[in-house]
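As you look at this complex, bear in mind that one protein chain is not there, while each of the others sits in place.
By written order: A, B and C. Residues from 1 in each chain.
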Amino acid sequence: MNKIISLDEAASFFKDGMSIMAGGFMGVGTPEDLVSALLEANVKDITLIANDTAFIGSGVGPLIVNHRVKKVIASHIGTNPETGRQMIAGEMEVELVPQGTLAERVRAGGAGLGGILTPTGVGTVVEEGKEKLTVDGREYLLEKPLRAEVALLKAYKADKSGNLVYHRSARNFNPFMALAADQVIVQVEKLVEVGEIDPDEVMTPGILVDKIYVQRRQ
Amino acid sequence: MNKIISLDEAASFFKDGMSIMAGGFMGVGTPEDLVSALLEANVKDITLIANDTAFIGSGVGPLIVNHRVKKVIASHIGTNPETGRQMIAGEMEVELVPQGTLAERVRAGGAGLGGILTPTGVGTVVEEGKEKLTVDGREYLLEKPLRAEVALLKAYKADKSGNLVYHRSARNFNPFMALAADQVIVQVEKLVEVGEIDPDEVMTPGILVDKIYVQRRQ
Amino acid sequence: MVQTVVNPKQIIAARVAKEMRDGDVVNLGIGLPTMVPNYLPDNVNVILQSENGYVGLGPLDGDIDPDLVNAGGQPSGILPGGAFFDSVFSFELIRGGHVDVTVLGGLEADTKGNLANWMVPGKMVPGMGGAMDLVTGAKKVIVAMEHTAKNGSSKILDECRLPLTGKGVVDLIVTELAVFRVTEEGLVLEELQEGVNLETVKEKTEAPFKISPTLLFD
Partner (left out) sequence: MVQTVVNPKQIIAARVAKEMRDGDVVNLGIGLPTMVPNYLPDNVNVILQSENGYVGLGPLDGDIDPDLVNAGGQPSGILPGGAFFDSVFSFELIRGGHVDVTVLGGLEADTKGNLANWMVPGKMVPGMGGAMDLVTGAKKVIVAMEHTAKNGSSKILDECRLPLTGKGVVDLIVTELAVFRVTEEGLVLEELQEGVNLETVKEKTEAPFKISPTLLFD
C-alpha cells in the first residue's frame, strides 16, 4: 500500500459539489499545495469546512476568491473580505459556527457520535433552529456532527505508513479532521521510514491517512 | 508555585465521601503509590471512577478489597472478584458503563459539555433510565458528564510546571481525567526542569496539574 | 506461517482469518479471536488495534515493558509503525468506523444480528468493557464462537435470551460447523465447514436460516 502521491494524483480526488475539510488557522497549518491542486482541478460548488477563510491570497482563501465554494462552514471570515462580499451578494452561503463548537462537530463526525451538548451560543443567534436541552438545570444546544468527503491536512512529518507529527500552532484542526472524512490526504514537509517515529510521539496514526503528498519546498 | 509534594502531603487531599478518578487500565497507568496513600489515609465511602477495578492486589483493586468504596463507576470489574462479590452482597454499588462511553463522559465533564450522544448501548440494558434521541434517523443515548473532586494520575515524566508525558499503553484514561477533577495529583517516574520537554511533545499541559509526586522506585 | 487446524477453536479462527483483507484495521476480543492472526496467509497483513490505546499490537518482543499490555492485560509488543493514544481517541477510532473488522466471542447470536456476550443474569458480571462500542462502531462485526453451548443447546437463536451487547450489529457468525451471514431477511447459511453436512447444521441450529444459492454441496 503505497500512500505517496503527486499533486496530479491528488487532483484526481476532487469532484464538483464535493464537501471538503481543510486544516489550518488563518492559513497556518493549511496544505497550500493541495489547495493549489484543488484550484487547478477546476471543480466547483464545493462545501468547505474550515476554521476560517484565511486571506485573499493564502490558506483556503483563493478557493473563495475564485468562486469554487458554494457554502462555507467556518468560525471566522473577517480576514478575507471576499467571503463577506460574496455572502452579502448572495453568491455563497456562509454558516458561522463558534470555533469550539466547530471543532466539536468535526470531532463528533469522526468519532461516531450523534452530537454534543454545548452551552456555547445559548441565548444568541447561534441557537436558532437548534434543539435546546436542559441537563441538570443548565441549558445546552444540541450540535450535530460534521463530516466531509475529503480532508486536506498539513503535517510537519509523516512516515510512509502515514503516521503524522504536527509542528507548533500548525496543529489546530488537522488531527481531528483526520477522522472525519472519507478520504484523508495530507501534505507533509518531511517523509521518514516506518519505525522512525516513536509510537508515543505519533499525533495521528497512519491508519487514518489515505494519501501523502511530500511538498517540494522545505 | 511549587507543585512537588510528598506522599504524606498527598494524603491531606483525601476525605470521607469523596469522588475520586484514577487513571489506568488493569493497573497499567495507575498511580500505585497514590493509591497506597489513599488507603493509608483511611477515608471511606469513596465514589471511584476508573476504567476497571484491576486486581485484588494491584491498581485500584486494594481500595475495593479494603472496603473504602461506596460506589464504583467502571467498564469492567471481572479481574477483581471482590468487586463482583461486594456488588452481589449489596456492600457496594456498581455502575457499569461501556468503555468508550465512560471515556466520553469523563471528557465531557472536563470539556464543559452537557453530554454526548452515542449509539453505543442502544437496545441494551445500558439505555435504561436514559434519554434517547433520534438525530438524522439514528437513535442515540444521551450520556452525561462525569467529574470528580480528585483525579489521581500516573505519567512517565513531568517538568516542574506539571507538563506531562505518558509512556506506551499507560496513557489510557489519564490525559482526559486531568481536565475532569477539582484537584489533579499526578505520580511520575521522572521529574525534569521547566523547558526540558518540547512544547510539541507535552501530552497534558501543566496548567491542569495541581500536585506532582515523584515516585521513589524507577 | 499457517498452523494446522485440529480443534473447533482452530477451525473457527482459521475461517475467520479468511475474512481479513490486507491492510485491514482489526480489533480482536480476548480468547478465541486472538488466535485469528495465526491463520493469515503471508500476503495478508492486518493492523491490530488494542482498545486500551494503540494500533500496531504485536507479540511480546524482548523484555516485558510493564507499561505495554494488550486489552486482556497481558504483556505485549508494538510493531514498527504503531502508535499510542488515549482511551478517548481509541474509542473515537472504534465508534467512528475506523476499525474495519472486529472479532468477538459470543454466548448467543440471532437472526436479527443481535449479540449477547457480556453477562448471564445470576452469574458474576464482568462488565462490557469495550465490547458494546466495538459491535456498534466497527465496520464489520464477526462473531466467532462454538456452535453449541456446553450442554449442547444452540447458541444461534431466533432471538437472543440473554442481555444484549448490541442490537442488529452482527455481520457474520463463524462456528466450527458453518458460516452464517446476517441479512435483512435473517440468517443465510453461506458455508459448511469441511466434513460437515447440512443436516448436522439444521439439527444444531435453533434459528431458522436460508441457504445461500452459492453454497456448494459435495
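Everything that follows uses one rule, which is that contacts are C-beta pairs under 8 Å (C-beta built on N, C-alpha and C of every residue); 3 or more make two chains touch, one makes a residue touch a chain.
No experiment lies behind these values; they were computed from the predicted model shown.
> For the chain that is not shown, enumerate the shown chains it touches in the whole assembly.
The chain that is not shown is in contact with A, B.
> Have a look at A:Ser19, A:Thr47, A:Thr118 or A:Ser161 and name the one touching the chain we're not showing.
In the complete complex, the chain left out is touched by residue A:Thr118.
> Which parts of chain B face the unshown chain closely enough to count as touching?
1, 107, 110-113, 159, 161, 163, 179, 194-195, 199-200, 202, 205-208
> Considering the whole complex, not just the chains shown, which residues of chain A touch the missing one?
Contacting residues on chain A, toward the hidden partner: 25-29, 51-52, 74-79, 81, 84, 87-88, 96, 98-101, 103-104, 107, 118-126, 156, 166-176.
As a convention for this text, only the chains that are shown with their structure count from here on.
> Just tell me the minimum hop count from chain A to chain B, counting one hop per pair of touching chains.
Counted as steps through touching chains, the separation is 1.
> List the centre-to-centre spacing of chain B and chain C in whole Å, with centres computed as mean CA coordinates.
Distance between chain centres: 29 Å.
> Going by the touch rule set out above, which residues of chain A reach two or more other chains?
Residue numbers touching two or more other chains: 112-113, 199-200.
> At least two other chains touched by the same residue of chain C: list those residues.
Only 54, 78, 84-85, 91, 94-95, 136-137 qualify.
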